[in-house]
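The structure that follows is given in the form of structure tokens.
Note that one protein chain of the assembly has been removed; the remaining protein chains are unaltered in position.
Chain nomenclature is as follows: A, B and C, assigned in order of appearance, with residue numbering initiated at 1 for each chain independently.
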Amino acid sequence: MSRKYANATEALAGLLHDDMTLCVGGFGLCGIPERLINAVRDAGVRNLTVVSNNAGIDGEGLGQLLRTGQIRKMISSYVGENKEFARQYLAGELEVEFCPQGTLAERCRAGGAGIPAFFTRTGVGTQVAEGKETREFAGQEYIMERSIRGDLALIKGWKADDAGNMIFRKTARNFNQVMATAAPLCVAEVEGIVPVGSIEPDAVHLPGIYVKRLICGAPYEKKIEFRTVRTKEAA
Amino acid sequence: MSRKYANATEALAGLLHDDMTLCVGGFGLCGIPERLINAVRDAGVRNLTVVSNNAGIDGEGLGQLLRTGQIRKMISSYVGENKEFARQYLAGELEVEFCPQGTLAERCRAGGAGIPAFFTRTGVGTQVAEGKETREFAGQEYIMERSIRGDLALIKGWKADDAGNMIFRKTARNFNQVMATAAPLCVAEVEGIVPVGSIEPDAVHLPGIYVKRLICGAPYEKKIEFRTVRTKEAA
Amino acid sequence: MPWTRNEIAARAAAELEDGFYVNLGIGIPTLVANNISDATNVTLQSENGMLGIGPFPLEGEEDADLINAGKQTISELPSSAYFGSAESFAMIRGGHIDLTILGALEVSERGDIANWMIPGKMIKGMGGAMDLVAGVKRVIVTMDHCNKGGEPKFVQQCSLPLTGKAVVDMLITDLGVFERQLSTGRFRLSEIAPNVTREEIAAQTSASYDE
Partner (left out) sequence: MPWTRNEIAARAAAELEDGFYVNLGIGIPTLVANNISDATNVTLQSENGMLGIGPFPLEGEEDADLINAGKQTISELPSSAYFGSAESFAMIRGGHIDLTILGALEVSERGDIANWMIPGKMIKGMGGAMDLVAGVKRVIVTMDHCNKGGEPKFVQQCSLPLTGKAVVDMLITDLGVFERQLSTGRFRLSEIAPNVTREEIAAQTSASYDE
């Protein structure tokens, strides 16, 4: 029973439907599952709820699904890089739940870890607390936050073996690790599928139990949002 | 400002006092901070609360602190391998809070992650639920569990650099990773201190932010509780 | 003839499906590992932080850093992965493990299980058992039908402190197999060991169950 699929469309076959909730990894354009997002676009499923820290940029990443109007609701912490997002939001075409980045990560972790709710200080006294239960612990006020669990997780890794064991590369790990746990099913794209045994068991970032289907999406032309450099003299 | 200390006694200098709570890593005798435990024994501090999955065996690991009567209370999930524990417990000399292993790990994680309480299904309808708030989420009953935060964490790693970045080896990782986060201060012993730069940034299991003091405790004569083998023919 | 311990384990092993992630308890459940067919690709989880438990090591190759939740030396596989205890139980509690097979002191007719404590006698602690019965998708108990004193362990109501309430999905004893029905929450006797009669089982059971 191999996890390997030939391409994103095949890897998603039978898993997509209207009105579903997708948990999507990535931070900005860094470590986003672009092949899988494109396949969701091509599949044409609509009315999606998407849990993702960001919403891509115009025409890139989740920006593609915004452009096609497939997303009904976003749960995100920061969407500043996306003009189409702003337009749809202000026009009332898109529902948005802004969630602090750490609370978003923790709500997804909780969803993956069987914890329906937890308390956090993040957001106390702000709009984020509105409508939420608060409680004092040791004289401090906390908000109760609910877990997030999607129908399907889409993530991007660096290398994986056919047992699903995965490693990420540098800051491209970000939300991919936690999103993989936050749905009963996770489909992953990686830059290389390696033989079982070539990832050191102590080096695994995401154990194969979380990764049900796998594609190699290489070659990648990774986009950079803000290219900042120093000159040799300054170094 | 180096993290390196010459030995366990020096690494713990100024950090120990009566009535304190220690969070101690290890599972059985696997990955226990034995040098640091011995230094706690030699320091003679008393009335300790110790958070640790197990209590060592007679005369090994935390069994040493039981023998000297330095522990007032244990928070553990399993102590079946320690006769002195059983004796003190039945004699009323030792207070024990039994906590399911996963709940123990999660309570310590919560303590390290700024989460004062969370809900879990573990223990619903059992003694563990007694006196605890319960609540329904989506028709299921959950218990509210409180975080654990100690005064000092003692852990054992495999290798670390002087920035405190640490890697563990095989199943000796166990509770060490999470205990390191569950106190404002963590002292670690490792089998080798390596130059900064020799641990790949993607391979770090425990970032140096959690590790304030460090000793090399080598050489180790690691104990095995239950030696189980197969013969070559059976292989 | 009642099933032997190994036959109970073999019957439990028949519940494993290809691709399953499984956590095995101590005792009869440990024997399940030897009864997994080569055609079934099963990954064993150890709650102290490992996926992909290999066989016991060859003599001389024991590694103190490589043990299972029963603290026995084990070996790793090419597909193994290690992680910490918090992640291990996030995996268990989050419903990512397909099946756990555990021993028990008592199982009740409503699916309660008691396997961690005999007041005044056994004070070892529950270890990971409460987390496993609460978090794993399917819970199978393997145990002798009666205790050493000949008294039923499959009972109307557990007399010992519970490990979990209404969590057992299947009970396999030396006398037969009982499956708990989702619809009623009651067990149904679905299989009988060779040459054991329904009457013999009924006589050694204080739990009420469907035939």
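Brief remarks on what is shown
The rule is simple: contacts are C-beta pairs under 8 Å (C-beta built on N, C-alpha and C of every residue); 3 or more make two chains touch, one makes a residue touch a chain.
Note that the coordinates shown come from a computational prediction; the quantities given were computed from them, not determined experimentally.
Partner chains of the missing chain, restricted to those shown and counted over the full complex, are A, B.
Looking at A:51, A:65 or A:105, the residue that reaches the missing chain in the full complex is A:105. Within the full complex, the residue among B:42, B:93, B:133 or B:202 touching the omitted chain is B:202.
Those residues of chain A that touch the chain absent from the view are 27-31, 53, 76-81, 86, 89-90, 96, 98, 100-103, 105-106, 108-109, 120-128, 158, 168-178, 205, 222-232, 235. Mapped onto chain B, the footprint of the missing chain covers residues 1, 109, 111-115, 161, 163, 165, 181, 184, 196-197, 201-202, 204, 207-210.
Keep this in mind: only the chains that are shown with their structure count from here on.
Separating the centre of chain A from that of chain B, both taken as means of CA atoms, is a distance of 32 Å. Distance between chain A and chain C, defined via averaged C-alpha coordinates, is recorded as 35 Å.
Chain centres here are Cα averages; for chain B and chain C they lie 27 Å apart.
Each of the following residues of chain C touches two or more other chains: 50, 76, 82-83, 89-90, 92-93, 135.
In chain A, the residues touching two or more other chains are 113-115, 201-202.
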